[in-house]
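What you see is the complex with one protein chain gone and the rest in place.
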Amino acid sequence: MPYVNVRITKEPDTTPEKKAQVIEGITDVLVKVLGKNPNTTFVIIDEVEQENWGVGGVPTPVWRTRQK
Amino acid sequence: MPYVNVRITKEPDTTPEKKAQVIEGITDVLVKVLGKNPNTTFVIIDEVEQENWGVGGVPTPVWRTRQK
Amino acid sequence: MPYVNVRITKEPDTTPEKKAQVIEGITDVLVKVLGKNPNTTFVIIDEVEQENWGVGGVPTPVWRTRQK
Amino acid sequence: MPYVNVRITKEPDTTPEKKAQVIEGITDVLVKVLGKNPNTTFVIIDEVEQENWGVGGVPTPVWRTRQK
Amino acid sequence: MPYVNVRITKEPDTTPEKKAQVIEGITDVLVKVLGKNPNTTFVIIDEVEQENWGVGGVPTPVWRTRQK
Partner (left out) sequence: MPYVNVRITKEPDTTPEKKAQVIEGITDVLVKVLGKNPNTTFVIIDEVEQENWGVGGVPTPVWRTRQK
């Protein structure tokens, strides 16, 4: 009965289909590697506003501008 | 000074009144069982979009259809 | 299928019996107030070393000395 | 490569500028005190609806009224 | 730069090799499905004492006895 929390920045191209694939793929890993029961495996995705996600001491939008 | 994080799927019938009852009930448990001070007990409720909560390898809406 | 995370400081009198009561009490709240299924309700207790838990800008042991 | 999660109640005066200062300030602490690399230091701010944040056994808006 | 937190009960057969496979597998999912950069993808595994993980209103060891 694992609990998995995936935290990512909110992006326009994170579609419901892709989120479903993330849920399926991570559940598969826990089933295959650790023998967990998928029916009691929770995978929760948090999509975080980019201005609330800091890296390098600055919010993500600033960070991305610097990387260019 | 406990910190409690309750994560549930977002449902139309999770009213402010029910959330207040969850906060009160959980705080009571920590006060009565562990002798914690309620004034420094935080209970934070996260209501997660159903398509972001996976179980059984699929998002919750798909899971619920399968259980019927 | 709620997920609840209880974080408390590590204390010598937090016995397994008391932790079981916390698990039972919190699960009861979610069942009674929100109608959740207890069999898919997880309650995870994290006991945090006191020197790793800060409040008032200082670790808990220092904080407690100040409160006396 | 630290991960820092800051959880606060949602307030009208938590501007993007202040959030950027929180990200910068916390990153600085980890760089200066622990020698961490800022480029792999994540600071994620969660702004929680006040009715979902309980303290003293009640939601924050009720709590604040009582403190007056 | 995703952050993934995997929480599982502490089990004697969760070897370092298996944990490395979980890290690799989950990172792969995020790279392939969401196009994330693996070098800034963190996967943190928390192994929780069984008596601290509740399900069905009881600690895991009690729960497992009931399932037999």
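So that you can tell them apart, the chains are marked A, B, C, D and E in the order they are listed, and the count of residues begins at 1 in each.
Keep this in mind: a residue touches a chain if its C-beta (ideal position, glycine included) is under 8 Å from a C-beta of that chain, and two chains touch if they have at least 3 such contacts.
All values reported here derive from a predicted model rather than from experimental measurement.
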item	value
Displayed partners of the chain not shown (whole complex)	B, C, D, E
Touch criterion as defined above, residue of E:9, E:27 or E:52 at the omitted chain	E:27
Residues in subunit C touching the chain absent from view	7, 48, 51-59, 62
Residue ranges of subunit D at the interface with the undisplayed chain	1-9, 14, 18, 21-22, 25-26, 28-30, 32-34, 36, 40, 53, 55
Contact set of subunit B toward the excluded chain (per top definition)	1, 3, 40, 42, 44
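We take it that only the chains that are shown with their structure count from here on.
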item	value
Between A-B and D-E, the pair with more C-beta contacts	A-B
Chain centre separation (subunit C, subunit D; CA means) in Å	21
Whole-Å gap separating subunit A and subunit E, where each centre is the average of the chain's CA atoms	14
Subunit B residues counted as touching two or more neighbouring chains	7, 22, 26, 28, 40, 53, 55
